[in-house]
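Let's look at subunit A:
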Amino acid sequence: MAEPAASVLEVRDLKTVFRTRGGEIHAVNDVSFHLRKGELLGVVGESGSGKSVTMMSLLRLLPMPPAEVRGGQAFLNGRDLISMSDEELRSVRGAKVGFVFQDPMTSLNPVFTLGNQIMEPLIKHMKMSKAQAEARAVELLELVGIPDARRRLYQYPHQFSGGMRQRVMIAIALACDPDVLIADEPTTALDVTIQAQILELVRELRQKLGMAIIWITHDLGVIAGIADRVMVMYGGQIVEQAPVRELFANPQHPYTRALLQTIPRISGPRDARLKVIEGQPPILSGPLTACPFRARCEFRHDTCDQLNPARRPIDGLPLGKGHDVACHWHAPASAEVAHA
Partner candidate 1 sequence: MLTFTLRRLLLAIPTLLVISLVIFLLVDLAPGSPMSEIPLTVPPDVRQKMIEALGADQPVFVRYFLWLRQFFWVEPAALIDSWFGTTWAEGEQRILSWQSRSPVFTIIGQRLPQTMTVIGTAYLVGILIAVPIGIYSAYRQYSVFDQAGTLFAMIGFSVPTFFSGTLFIIIFAVWLGWFPTKYDTQLVVNDWESFVKQIKQMALPVMTLGLANAAAISRYMRSSMLDNMGMDYVRTARAKGMSERTVVLKHVLRNSLIPVVTVIALGIPAIFGGAIITENLFGVNGIGAALIGAIHANDIPMVQTLAFIFAVLIVLFNLIADILYGLLDPRIRYD
Partner candidate 2 sequence: AERGTDGEVKLTFPQAVSIMNPYLSGGTKDILAAAMVVEPLAVVDPDGVLVPRLAVEIPTMENGGVSADMMSITWKLQPGLLWSDGTPVTADDAVFTWQYCTHPEGGCSQATKYEGVASVEAVDASTIKVNFAAPKPNPYTAFVSGLSPILQKKQFEACLGAAAPTCTDANNMPIGTGPFMVTGFTVNDTVSMTANPNYRDPAKPAFATAVIKGGGDAEGSARAVMETGEFDYAWNTQIPPDSQAAMAAAGKGQFVVAFGTLVERLEMNTTDPSPSLPEGERSTAKHPHPILSDIKVRTALSKAIDRTILVEVGYGEGGRPTCNVIPGPEAWASDNQGCIAQDMEGAKALLDEAGWTDSDGDGIRDKDGKKLSILYQSTVNPIRQDFQALIKDWWTELGVEVELKAIDPGVFFGGDPGSPDTFQKFYADVEMYANNSDNPDPETYLGQYQCKNAPTPETQWQGENINRFCDPAYDALHAELTQTTDLAKRQEIAKKLNDMVTKDSMIVVPLVHRGTLSAHSNTLGGVQINAWDMETWNVADWFRVK
């Protein structure tokens, strides 16, 4: 990547909890990160580590109640999304930020034609006429590689295959040329060939439109293929963050290391046995006062039980610019500042 451009999105100390009958669940704990223009930020992490919730909190897309954003800021081009009114936020959603949800099968409304669903944001945000919107919709469908787009406009979601629906979702997210595209595990349900088609598309779009992308996935292979920078989440926190090559080459957090070791390779020697991360993920029933990974960590020591480590650069660059990690193992406990 060339010299980093200015951030389009800057998130600071985001905190989201769910109030449930069984008590509070602290799904997102003081998450801070930023996203530069034209950058593709990969997000990985264990299932339930708060990846989706973090992103949905930004646009207030969680069901509230039970969800509640407890604090933090998220500046999109300088305007704070968290303190915005609902009305203002609606003008951001879809227009400035596009969102592709985890499950393409159910995220499209089954009773409206695709054209209708693609044109909706165009008419609302871009104040287009119906005819203009239609022309643009055709353009978008062609862009995401759906042949015979004009006819497809009048079809319903169930007439599309899973991969095509996924692409339609992307088309909707791209409709208003957003500054930021958030894609939440868009390829999990697809087989490799279709996955490859989508990855190809994203690559092209990024080059053409220059938008910033956040890409959430379990598939480290995908991350390796397309991301510029990677964020690793665990227990509702960002535990490590680095440019993609740096991360794969030099993982610092024990969780990241373990993660990279569990995956079998398609080339190279066949391992006798896959490595696993023993133990259970943490139950996020209160604010974190200790390292969430400690129970499963091979480098665990006393400090881990007492303090939740803060993120700290390891390459001298300021936080977020280079490689940073939240782990006691790399720093003596005395240097730590506990989170409030």
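Keep in mind how these were chosen: all candidates are chains of the complex that A comes from, given by their letters.
Observations on the structure shown:
Here is the rule we go by: a contact is a pair of C-beta atoms (placed from the backbone, for glycine too) under 8 Å apart; a residue touches a chain by one contact, two chains touch by 3 or more; residues count from 1.
In this text the structure is predicted, and so the values were computed from the model without any measurement.
This complex places one of the candidates 1 or 2 in contact with subunit A: number 1.
Across the complex, candidate 1 is touched by residues 59, 61, 63, 90-95, 99, 101, 103, 106-112, 120-121, 124-125, 156, 158-159, 169, 172, 175 of subunit A.
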